[in-house]
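The complex is shown incomplete by one protein chain, all other protein chains being positioned as in the whole.
When the chains are written out, they are named A and B in that same order, and each has its own residue count from 1.
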Amino acid sequence: MSRHRVRFSLNGAPVDVTVPAERLLVDLLRDDLRKTGTKDGCSVGVCGLCTVQVDGAPLSACLLLATQVDGTAVRTVEGLSSPLQEAFIQEGGFQCGICTSGQLMAADALLRAKPDATSAEIADWQMGNLCRCTGYYGIARAIATARSMR
Amino acid sequence: MKLEHRVSVAAPRAKVWAALMDLPAAARCVPGTRDVASADGGVRGTLDVRVGPVKLALAGTVAIESRDEAAGTARLRVDAADQRIGGAVRAFVDLVVSGDDPTELLVSSDVAILGRIGELGQALIARQAGKVLAGFADCLRATMAAG
Partner (left out) sequence: MRPFEYREPDTLDEALALLGEDTEDTLVMAGGTSLVILMKQELIRPARVIGLRRLAQLRAIDATGAVGGLRLGALATHGALARSDAVRTHAPALAATFAAVATVRIREQATIGGSLAHADPAQDPPVTLLALDGVAVAMSKDRARRIPLEGLFVDVFETSLEPDELLVRVELPPLPAGSRVTYKKFLPTTLDDYATVSVAAVVATDDAGACTHARIALGGAGPVPLRARDAERSLLGRRLDDAAVREAAALAAAATDPMSDLRGSAEYKRAMAGVWTARALREVA
């Protein structure tokens, strides 16, 4: 019904779009902006597949209206450049890869806020990013390893 | 989903029975009903009810499937479709009237929730259904007391 101009930075580059009020951020990113690294899993903000960073905070893109990021800095996995990525490869932090974007975006947000996060803090923070393949040990090792790779 | 509600009415049994069998009048005693009209031996109407954050508008019919005045029992059939979020409610409601001033009324409902309404969860639906029944019971009691 109503359409809105949404201006934000995406991975450092300016975005200026006009969208209907009901447009979800995850659909804007994937379908309109062709940034398909962010996945749509459970659609109710539980699984973590759609984790992006908005002004540094990890958020569920499936629970955000596009209008809610107007004036913010959004980061998706496409814009990630972090020792985490090498650590995930090294430590077997992924198998099928579907949860990986979300795991990385969440972990990156943590290590930016708390470069010396303990294993317990890592586990607590990453608790909301579900994985069906790895059993989580590879993910936890990868994030712990990335800490010392900074 | 099975629900049960009992109410004691300070009125003669015959009067309570008559009130229950007058479906249009009884329907108006259910809180949240509107547009009540007779239809095919039963009654048609819409029940506005909130279940949690969701508003429903259940539009349908209530008909008497069977009745036995001597035994004081009757079975009603309820068929309603939600006009707002979709889905339907079907129920058999068994009425048992016993005693005589005070008259005891037992309302036993066997309710089937179909479609989207089911997403609201049985606990919440049962709770709201119980409230509607309680409201009906209060209204019935008040109507009987008013003569």
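One rule holds in what follows: contacts are C-beta pairs under 8 Å (C-beta built on N, C-alpha and C of every residue); 3 or more make two chains touch, one makes a residue touch a chain.
As the structure is a prediction and not an experimental result, all values here were calculated from the model.
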| item | value |
| --- | --- |
| Residue touching the undisplayed chain, where the options are B:R28, B:R77, B:R90 or B:R116 | B:R116 |
| From A:P20, A:G92, A:P115 or A:G135, residue that would touch the chain that is not displayed | A:P20 |
| Missing-partner contacts on chain A, residue numbers | 1-2, 4, 20-22, 24, 43-46, 48, 51, 57-60, 63-65, 67-68, 106, 109, 125, 127-128 |
| Hidden partner interface residues of chain B, rising order | 50, 52-55, 84-85, 116, 119-124, 127 |
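Throughout what follows, only the chains that are shown with their structure count from here on.
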| item | value |
| --- | --- |
| Rounded Å distance, chain A centre to chain B centre (Cα mean) | 50 |
